[in-house]
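Take this structure first; my questions come after.
For this view, one protein chain was removed and the others were kept in their places.
So, chain A:
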Amino acid sequence: MDKFIAALDLVAQPETLVTLVGASFFGFAIGCLPGLTATMAVALLVPMTFFMSPIAAITSIVAASAMAIFAGDIPGALLRMPGTPASAAYVDDAYEMTKRGEAGVVIASNATFSALGGVFGTIVLILAAPTLADFALDFSAFEFFWLGALGLSCAVFVAGSNLVKGLTSLMLGLLIATVGMDYTTGHPRFTFGNVNLLEGVSFIPGLIGMFALPEILRSLLSPGSVGTVAQVTARDAWRKTWDAGKRYWSRALCGSVLGTLVGALPGGGADTAAWISYAGAKKMSREPEKWGKGHIEGIVAGSSANNAALSGAWIPAIVFAIPGDTITAIGIGVLYLKGVNPGPTVFINNGELFYAVFIVFILANLMMFPLGWLAIRIARLVLRVPRDLILPALLVLSVTGAYAIDNDLFGVWILLALGLTAYLMEENGFPIAPMVLGMVLGKIVEQNFMQALISTNGNVLGLFGRPIAAVLGGITLLVWAIPLLRWGWSRLRPAHATPRAAIED
């Protein structure tokens, strides 16, 4: 308790509080701009942390990253252009709701459920960090392969109405993920001698292209305006969010638990967490037919998961200095810089400092409410601006974002190539969500599969050779087998099974 009071005292320092507010606004602005990621927000803060006290330095990283992940939802909702990759899973639902005049509801929900997910992840971090980190340490290539395979199976749930077209899109995503240096042999693959492709097709320019460019092209070809739809008032937005919370609280809870766990595994991240949570919730939903057409349930599941993952990633980071994502990698650097060395003993050696960090985590997540309120105001303004003015600005912003990732013009070419591909696909009824999922998970699945196979000298049964891997593998095979068994069953007993299958599908 003494430590807790000492921690409160640390947080109540004017420097800490000013940093909290300043970094939140900074992260908010970066997250809102498509192409500028949470990682970039944090990296830009690093030189400033040199001049801050340890607690203020960590505060700035935590607040900026949490706010950037939340704010990434906003351009997704308003312009169908996810601000960060973590918002891509539910961007279609968000944008459809905006078209119906419910932009405020989307943003209020994003703020609320992001905050809930973040606070949940923090509570797990406080209560169970050492235990969970020990558990995460048992994960090797074998376990990650099965997790990735399970994640890829989610493609079926985001594939849309036509399964063949959905799987085609997934395969295209997987193909794109194979470009670049092959980690198992050290040889470049599908790079055509271009060094810019050595590390693969840069994901963020591709993502911006796939979501923003088709929207820009479509609006040019068939002018129409979202601005003509009357938008709900801020008060109504929060009220509807409250209703959604009452109705879908279990989705928020599942999303938070899942997000925290995926985040705690090194190599998992906020984007993977959001996809798995979204697809899983769709599978469990009572009204799956509404998904992708502006249904709040997916937004609840996704936004709680990505912010929970952000908190979860700090579990292995603080206990073993293992970064779960690029944000915590930078955070660990700042911890070392400030002489606070991560390790299992931090809770003993730097007790009050870490309790202070936890308080900051919670405060940073609560900052989402005032900033969410602000975002709804801004959104009403943005949506009132004529499309003809917004779209050129959006194009400039997209190109700038694609360039800024590596400060290289090649990013712009990726944006154009994938953007045009996505446009042609969508015009012909191919959904792009499975393609994005393939790009997110393709490398994870392939690298871990090869790493595991090399470890067992090519023995495929070795993939089940470790206890956690065996359980995960079993679940994955079961998920794959159930539709087959059900299909076989319905063929054998057509009279009884057909109506049931119709409901399930």
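Methods note: a residue touches a chain if its C-beta (ideal position, glycine included) is under 8 Å from a C-beta of that chain, and two chains touch if they have at least 3 such contacts; residues count from 1.
As a working rule, contacts and distances are computed from a predicted model.
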**Request:** Assign the chain not included in the display its UniProt protein name, restricting the answer to "Cell envelope integrity protein TolA", "Tripartite tricarboxylate transporter substrate binding protein", "MaoC family dehydratase" or "Chemotaxis protein CheW".
**Result:** "Tripartite tricarboxylate transporter substrate binding protein"
**Message:** If I consider the whole complex, including the chain that's not displayed, which of A:321, A:362 or A:479 touches that chain?
**Reply:** A:321
**Request:** Tell me which residue among A:42, A:111 or A:208 touches the hidden chain in the full complex.
**Result:** A:42
**Request:** Among A:54, A:209, A:266 or A:473, single out the residue that touches the unshown chain.
**Result:** A:266
**Asked** For chain A, which residues reach the chain that was dropped from this view?
**Response** 39-40, 42-44, 46-47, 50, 137-142, 181, 183-186, 188, 195-199, 202, 266-267, 319-323, 326, 329-330, 333, 336-337, 339, 341-345, 405-408, 410, 447, 450-451, 454-455, 457, 466
